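In this view, the complex is presented without one of its protein chains, the others remaining in place.
Labels run A and B following the written order; every chain starts at residue 1.
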Amino acid sequence: MIINLRVWRQANAQSAGKMVSYRVENVSEDMSFLEMLDLLNEDLTVKGEEPIAFDHDCREGICGMCGVVINGAAHGRASSPVPTTTCQLHMRSFADGATIDVEPWRAGAFPVIKDLVVDRTAFDRIIQAGGFISINAGSAPEAHSVPAPKIQADRAFDAATCIGCGACVAACPNGSGMLFTAAKITHLAMLPQGQPERYTRVKTMLAQHDADGFGGCTNIGECAAVCPKSIPLDTISALNRDLMKSLFRKDGK
Amino acid sequence: MAITGLIMVGFLLMHMYGNLKVFLGADSFNHYAEWLKGDILYPLVPSGVFIWVFRVFLLVAIVAHIWSAAVLTGRAHAARSSKYAVTKRLSQTYAARTMRWGGVILAGFLVFHLLQFTAQVVTTGFQAGATPYDMVIASFSQWWVTLAYAVWVAIVCLHVRHGVWSALTTLGANTSPKARAFLNGLAWVIAIVLFVGFMIMPLAVQFGWVK
Partner (left out) sequence: MTVTDFFQRGADIRDTKAPAGAIEKKWATRKFQAALVNPANRRKLSIIVVGTGLAGGAAAATLGEAGYNVLNFCYQDSPRRAHSIAAQGGINAAKNYRNDNDSTMRLFYDTVKGGDYRARETNVYRLAEVSANIIDQCVAQGVPFAREYGGLLDNRSFGGVQVQRTFYARGQTGQQLLIGAYQSLERQVAAGTVKMHARHEMLELILVDGRARGIVTRNMVTGAIEAHTADAVVLATGGYGNVFFLSTNAMGCNITASWRAHRKGAYMANPCYTQIHPTCIPVHGDTQSKLTLMSESLRNDGRIWVPKRAEDCAKDPRQIPEEDRDYYLERIYPAFGNLVPRDIASRQAKNMCDEGRGVGPAVEEVDHVTGEKRQVRRGVYLDFASAIERMGQKAVETKYGNLFDMYAQITGENPYETPMRIYPAVHYTMGGLWVDYDLMSSITGLYVAGEANFSDHGANRLGASALMQGLADGYFVLPNTINDYLSKAPFDKVEQDHPAVVEALAAVNERIGRLLSIQGTRTVDSFHKELGNIMWEYCGMERTEEGLTFAIGRIRELREEFWSNVKVTGVNEDFNQTLERAGRVADFLELGELMCVDALVRRESCGGHFRAESQTEDGEALRHDDEFLHVSAWEYTGAGKAPILHKEPLEYEFIELKQRSYK
């Protein structure tokens, strides 16, 4: 296959960027999208040009490090029949000779570091603000001392599969990080161990979300549509319920 | 945003219901308008007071709604200062996408609407001081008023389509994918009911079924 790429190139956070065109030859349809970028980078390196910077690590769809906007959709979701991360998108999803636009996540809370690489440390700060259960190693009670109903435990698991890739923010017209925040709130709120801090957590995490410059949620639904782990939109509603309850509780003030 | 929005949706439903009184004849309609202005809660409160309390309440809701929208829009713009070269929409509805500009256009029409029927500063084929029934008949007998009104109601209903779903979700009602489908359906139903309810009367006037 031959693929024509238009890739966002930006030297660093301060400089302006632009779309640059490349032609990639000898692309096999079994390659992953990132392997196609590898191929281009090998070629650029040999020519003495600077390769395209992009984040990636596990390349099996679980670490959450990769993520670019492909043809206007985060992780190339529009080109894939199933929810996917960028690393699990394969070139057989594209036609020979296709022109593909590749851009970084664009959000105020995710400034570009270089080319397709963005800074997602804002997500870590949201977790620091309360996305945990306060338990020190060594002080845990016997695992079976508190049963957790299976239905809730399964819902907790579904929310906990979030990989923190940031596609939800990238896809949101408001640049909101609500799906990410709500996934963590739901994960912990569904488990008995998460109850003591439930109503403080929702307020502190949301305050940090807003402080980090994420936009507000207007329930558009683009986030859930691109989520590689299919985190459901209803987690946001669950967050809102906890938030409202917290307004009437001492521990939530 | 959600609460003020739902207050206005509630008001619209009432308003629409009141409009339909036009089919019961001039007396009924005028009497209804009179009751609205003067007689609600009378004699618990003096005549004509409740309407002002209600107007202030609605105005606060509108101002709060616009203020929230402005804050959200400001945050969204800051959170999305750089634009994509290409955007592919996967899930968003036309209604969701047009909430902001749609809202601004709505507000403009609303001002016109109040100047027309409440303050009667802008008159469309009737004399200031005419009875409500005459005002309605005179206005909607003109094709361009009906058309403008139809456009406006369409925008209102589009706004309501996303607004009802979004407000209920924000208030925590979206509990599952099933609930999501239900809420979206409910929003559609309310929007369509409002559109039909608001358009029957002007069309009836326009086509001379009500005189």
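By our rule, a contact is a pair of C-beta atoms (placed from the backbone, for glycine too) under 8 Å apart; a residue touches a chain by one contact, two chains touch by 3 or more.
For clarity, every value in this text was computed on a predicted model and none was experimentally measured.
The chain that is not displayed touches the following shown chains in the complete assembly: A.
Only one of A:L191, A:L206 or A:L239 touches the absent chain when the whole complex is considered: A:L191.
Although one chain is not drawn, the whole complex shows that of A:W8, A:F94, A:F123 or A:Y199 it is A:F123 that touches it.
The missing chain, though absent from the display, is touched by one residue of A:G108, A:G164, A:G216 or A:P232; that residue is A:G164.
The missing chain lies against chain A, touching residues 12, 28-32, 34-35, 38-39, 42, 44-46, 48-51, 53, 55-60, 62-65, 82, 84, 88, 90, 92, 113-114, 117, 119-121, 123-124, 127-129, 131-144, 146-150, 153-154, 156-157, 160-161, 163-164, 187-188, 191, 193-194.
Going forward, only the chains that are shown with their structure count from here on.
Distance between chain A and chain B, defined via averaged C-alpha coordinates, is recorded as 38 Å. Note for the complex: chain B touches chain A at residues 71-72, 75-76, 78-92, 96-97, 99, 162, 165-166, 169-177, 179-180. Remark: chain A residues 6, 8, 19, 69, 71-73, 77-78, 101, 103, 106-109, 171-176, 210, 213-222, 224-226, 232-234, 236-238, 240-241, 244 touch chain B in the complex.
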